[in-house]
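Everything below concerns the one structure shown next.
Apart from one protein chain that is not included, each protein chain of the complex appears where it belongs.
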Amino acid sequence: MIKAGIIGGTGYTGVELLRLLAGHDQVEITVVTSRELAGTPIYKHFPNLRGHIDLAFSAPDTPLLAECDVVFYATPHAVAMHTVPALLEQGVRVIDLSADFRIQDIALWEQWYKTTHACPDLVAKAVYGLPEVNRAAIADAQLLAVPGCYPTAIQLGFLPLLENDLIDRQHLIADAKSGVSGAGRKAAEEFLLCEASESIRAYGVSGHRHHPEICQGLMRAAGAPVKLTFIPHLTPMIRGILATLYAPVKPGAEVTAEQLQSIFEARYATEPFVDVLPAGELPATRMVKGSNKCAISVSYIEDTDTIVVLSAEDNLVKGAAGQAIQSMNIMFGYAEKTGLQVIALSP
Amino acid sequence: MIKAGIIGGTGYTGVELLRLLAGHDQVEITVVTSRELAGTPIYKHFPNLRGHIDLAFSAPDTPLLAECDVVFYATPHAVAMHTVPALLEQGVRVIDLSADFRIQDIALWEQWYKTTHACPDLVAKAVYGLPEVNRAAIADAQLLAVPGCYPTAIQLGFLPLLENDLIDRQHLIADAKSGVSGAGRKAAEEFLLCEASESIRAYGVSGHRHHPEICQGLMRAAGAPVKLTFIPHLTPMIRGILATLYAPVKPGAEVTAEQLQSIFEARYATEPFVDVLPAGELPATRMVKGSNKCAISVSYIEDTDTIVVLSAEDNLVKGAAGQAIQSMNIMFGYAEKTGLQVIALSP
Amino acid sequence: MIKAGIIGGTGYTGVELLRLLAGHDQVEITVVTSRELAGTPIYKHFPNLRGHIDLAFSAPDTPLLAECDVVFYATPHAVAMHTVPALLEQGVRVIDLSADFRIQDIALWEQWYKTTHACPDLVAKAVYGLPEVNRAAIADAQLLAVPGCYPTAIQLGFLPLLENDLIDRQHLIADAKSGVSGAGRKAAEEFLLCEASESIRAYGVSGHRHHPEICQGLMRAAGAPVKLTFIPHLTPMIRGILATLYAPVKPGAEVTAEQLQSIFEARYATEPFVDVLPAGELPATRMVKGSNKCAISVSYIEDTDTIVVLSAEDNLVKGAAGQAIQSMNIMFGYAEKTGLQVIALSP
Partner (left out) sequence: MIKAGIIGGTGYTGVELLRLLAGHDQVEITVVTSRELAGTPIYKHFPNLRGHIDLAFSAPDTPLLAECDVVFYATPHAVAMHTVPALLEQGVRVIDLSADFRIQDIALWEQWYKTTHACPDLVAKAVYGLPEVNRAAIADAQLLAVPGCYPTAIQLGFLPLLENDLIDRQHLIADAKSGVSGAGRKAAEEFLLCEASESIRAYGVSGHRHHPEICQGLMRAAGAPVKLTFIPHLTPMIRGILATLYAPVKPGAEVTAEQLQSIFEARYATEPFVDVLPAGELPATRMVKGSNKCAISVSYIEDTDTIVVLSAEDNLVKGAAGQAIQSMNIMFGYAEKTGLQVIALSP
């Protein structure tokens, strides 16, 4: 049984951490901080937790954090980096769900997040928390950088193709569709029901903060440079990401649908949360709503010699809170599925 | 550990039973029947269950049913009554989620369901599975009639008022709003996304099958005749029922908001799945999405001397599958919350 | 051809006025003001108007307003009252879509809107712009108070019953369901897609600003005091109000469904925008999405001697902008349907 704290737990990542940790029999949530809501019972902010989480929010300077075995940061970007060093020194293991420690190239990070990094030395020590590529390192991590929602869906979809050197790495395309919860619980006009429902639109065409993180991961897998066109879309639903990935087959290579299916199945055969669908089945985000699964299909379009991968996850679970807990389980030696056996809600 | 079977498990009640029972550590699901889908893996029909339920659908005449400790009927109305007697004779306990055994007045039932009841004698032996009024009888039940979704929300809201004789029983109004899943998984034009989203409408104004069931329960609570106007509404969301209940204060009686709050809190103080909200808070169906809770508020409108009760539940959980499992737990001596600690999904 | 201006045209009422007036062949829109967006092309804020409205927003102090024949206020409450007097003095006719001139009882208004009225003398001169009760007065109005969205749906539903003295006026209930656009285009957490979709909830149970306006109208129709319980609900859709109205038949009176149907049909026989549905048909808000119609059904529940009226409108059209234009047509002698023949969008 470990003690866990959450910093900045008032957004959608926070409520998902709480929902999932409340059902984790090896974790006691001892503290949840919020500058604005300090003193307010958590259930007032998250009515679904009423009767399940009896804490009130604490102020961020609470000494309870230092007594935790693990602390999750569910803060906006450029917040965690200011207090992570102190927590680490106190022997607390840190799982950061924000972007502060995801990108190894500090200059690149600073360019995208438009601020100076407060502890660049720690970035090198941070472990990228994608269990499907990094399980061993995660086990020993003191500081874990949980991947973003788009990067998770897109990397898991491209990995088998890159690792097997099957595709033209210079012409990858990721057309990703995200539910509105990806924008967080912030009161902005564009995410009002009246603005965001009954419509779909692309955004970030001129550049998106997740792009360098995705490319970093793809290059690691490929062991070579990769060029990716990434277009995210705001989709009229609460949860879910569907990434439709396009990759031209490498010139000279020959692939078949059967071979691709086998490669994907083999790559993820022992992964508890990556589900390669049987040939001919395609994922929908509803299959994984509320669950920690990433459902993947791979298709070969013969006419254009193009591989199409569909990768569906719940952006708040496998794309955030669930993935963080999966890594926590690895870090503390629990069975990886502990607390994550939640079945997708359907309908 | 008991063996459970489900008859007719291809609809929304079926998938909810499976989702919840899969997480119940005292239940093994041994058989799920479907005439049309016999032989098909269950996950093909319910992709959210992939990796969680490895069975295929069985034909309805499977001998596996007789080996169960308990069998759930998730069939349309007027189906269960034909095979329940045989199962009971074989010593299987039956939990019927359809309407076949809910109404004690056989003539009334036959009038509403437009058919002759196949085993009227069993109706008298059936126990009405609303734990909040019938816990002791449920424990011994061989045949349980699980309440409908509207009847659950409406009865739980009115019970404290009727039991305390506070209201004019001749002028009750229940204005209920249900998500579209209440109509079941049937391919009818009116429930298409294009027809049912972005719109709200009343239906069944000239009469609804749940009306006699609700009145039967309210009269039992009141020990006297009750007159109820019940208007259900199709609401553009997947899950949830919100019942807005109006009751004039009994002529001559005096009530206060504080007194009503106390009465409701006392009535449900030990109920694990009825949550009387603190004074001033109002329920939303999102608070209970996917959970077995019924969240209730009570308000007193001084200007019109009227009591307004708001009662919110997930129609597929507390209004169907969750309630059935709650009773199953009682029947088999398990802790009542076993398998039902699921936290509402939010957002 | 008249010149029309709009003050505060950046919300949903504003965009509807512009959509409808752009199709009105007797109106030239010459000015639309916005303090915050002065100088910005209107289409940047309302992309649906691109190519249809070529103006930019003007600052509120623009002299163009005084040159208008009519000015619409689409401002929040307690704004119009500060500048309406000056416009009237300049001979401009004013149509106020806010609440400033709706309630004749100044003290009551000040209690609900928590401010001192800036021009109480003008309230008495303001004409309440519900054509179905006030057509003659509207024709001559210099200052028009357009009814709120809830008041329109609820008054039109109750009027025939009150005017014919058929119901117990002390026990009226209006259970109203509104789409989220009723909350306006304001960036508040509770109206985010992630918060407001897939859920329904009541609000304002302890009192709502539209209650005194509704009662004022009902009492005018009844010529006697009226008591109304009014519970509004936030419904997961963009547009539409459905008001479910309950009225006990007056003690001693006898009514029949046929008689009620005839009374409603007769009352609205010549009304261009009130559609009494044939007996047995019930309205849905989708029938009137984007149109200026209010669709009404009346039912008699014999069992409880209660009349149930269903009244559906588009809150932004018949409940706001369309109704304002309908009155404008009357004020300027145009055919009442001019510019309002828009057919509801379906699906």
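Observations
A, B and C are the chain letters, set down in written order, and residue numbers restart from 1 in every chain.
The rule is simple: a residue touches a chain if its C-beta (ideal position, glycine included) is under 8 Å from a C-beta of that chain, and two chains touch if they have at least 3 such contacts.
Bear in mind the structure is a predicted one, so any value in this text is a computation, not a measurement.
All shown chains touched by the missing chain in the whole complex, by label: A, B, C.
Per the touch definition above, the residue from A:L88, A:M219 or A:L282 contacting the chain not shown is A:L282. The chain that is not drawn here is touched, among residues C:T75, C:S181, C:Q216 or C:T229, by C:S181.
Between the chain not shown and the residues A:N48, A:N134 or A:T235, the one that touches is A:T235.
Checked against the full complex, the candidates C:G91, C:G207, C:G223 or C:P347 give a single residue touching the omitted chain, namely C:P347. By the touch rule set out above, chain B reaches the unshown chain at residues 12, 180-181, 185-189, 191-198, 236, 238. One chain is missing from the display, and on chain A it is touched by residues 170-171, 173, 175, 177, 194-195, 197-203, 205-206, 227-229, 231, 233, 235-240, 242, 244, 246, 248, 280, 282-286, 289, 297, 299, 301, 303-304, 306, 308, 310, 312, 347. Contact residues of chain C toward the unshown chain are 12, 15, 19, 22-23, 46-52, 181, 185, 198, 238-239, 275, 284, 286-291, 293, 341, 343-347.
Note that in this section only the chains that are shown with their structure count from here on.
When chain pairs are compared by contacting C-beta pairs, B-C ranks highest. Chain B has the C-alpha centroid lying closest to the overall centroid of all protein C-alpha atoms shown.
Each chain gets a centre from the mean of its Cα atoms; for chain A and chain B, those two points are 37 Å apart.
Averaged C-alpha coordinates put the centre of chain B at 38 Å from the centre of chain C.
One simple way to say how far apart two chains are is to compare their mean CA positions; for chain A and chain C this gives 46 Å.
Contact with two or more other chains is made by residues 198, 238-239, 284, 286, 289, 347 of chain B.
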